[in-house]
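What you see is the complex with one protein chain gone and the rest in place.
And then chain A:
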Amino acid sequence: MKRFIGFIKKEFYHIFRDRRSLFILFGMPIAQILLFGFAITNEINNVDIAILDHSKDASTEEIINKISASKYFTIKQMIANEAEIEPAFKKGKIKAVLNFEKDFSKNIIKERKATIQIITDATDPNTANSITNYVNSILQNYQQSENKSIQIDYQIIPQTRMVYNTELKSVFMFVPGVMTIILMLVSAMMTSISITREKELGTMEILLVSPLKPFQVIIGKVVPYIFLSVINAIVIVVLSIFIFKMPVQGSLLLLGLESVLFIITSLALGILISTIAETQQAAMMISLMGLMLPVILLSGFIFPISSMPVPLQIISNIIPAKWFIIIIKGIMLKGVGMAFIWKETLILIGMTLFFIGLSVKKYKIRLE
């Protein structure tokens, strides 16, 4: 045990004397969470649009007022004719043009039908989609308020309620994802780098020739990172609660335990990587390409898994991060308990055991 403490002390010296690893450990989590929280959002806010109003009558004016009153749009420009639409887009300032046809009010009354053309800049398809939806809902709103006086046969009024994230804040979606990425990165990448570093320097050989058993060496390398990852997880949760007002509906204890489980899964992956990689650079590349990309693309963090092609959906199942994201979203946003996430938890435990088993096997082959 005393040997072990000496070993861990040495490990902390390595970490705290290397600015690069300190930055990855503590700078990155904070930077990422703030970046995702503030800068990167799926919501649209104050989108600049232009209006081409061919009729300039009471109805169009009212609709334009409604639009400019919403916080989603800012009317940047009034356009006089169709020829100006293209140049307006090309200047890049505006994201959409609303084109009201001629005799708008008159058509409403006479033909009971009028047209607005919504032209959006689809270089960014998500924003274009959102703009169209938002404009549509403003128009519908207007229509309903106008039609109150008129008797129609029936009316379907959809009552939507968004649960678990009523304000549709995208930061609620990002926090679990960012937490997953950071725990994965810190645990898997940092351990694999620190183990391969000993191999590169030749100190691993010295350690293996010492009375320390190979598994003691590995555990000694891993323990400091469990500790640091737990601190990271706490920092992330605290930041998201206090800065982004993210609720934690479920049990904090359960959240903590599940996080520790995922940290161990990632560490096991890190150990596995270090049995394959001979150099620190190789370890870093494998961690980044083999772990980060799949985590970002296939875990459901940014792109919903259900809209992926079936082969990718199947592949996404082997990514530990997917299951962890389901777990923490469940605990933080829905407030579910173990009864709802035992399956995901078991999958993570299974994966962890698999990675450890594989590492032990690879390690033994190396020693033969």
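In the analysis below, contacts are C-beta pairs under 8 Å (C-beta built on N, C-alpha and C of every residue); 3 or more make two chains touch, one makes a residue touch a chain; residues count from 1.
Note that in this section contacts and distances are computed from a predicted model.
Asker: What does the UniProt entry say the missing chain is called, choosing from "ABC transporter domain-containing protein", "Tetratricopeptide repeat protein", "Membrane protein" or "Sulfurtransferase"?
Answerer: The record names the chain that does not appear here as "ABC transporter domain-containing protein".
Asker: Among A:3, A:102 or A:245, which one is in touch with the chain left out?
Answerer: Of all options in A:3, A:102 or A:245, contact with the hidden chain holds for A:3.
Asker: Among A:208, A:257, A:288 or A:312, which residue is in contact with the omitted chain in the full complex?
Answerer: Only one of A:208, A:257, A:288 or A:312 touches the chain omitted from view, namely A:208.
Asker: Residue-wise, where is chain A in contact with the chain that is not depicted?
Answerer: Per the touch rule, chain A residues meeting the hidden chain are 2-3, 6-7, 9-10, 13-14, 17-18, 201-203, 205-213, 278, 366-368.
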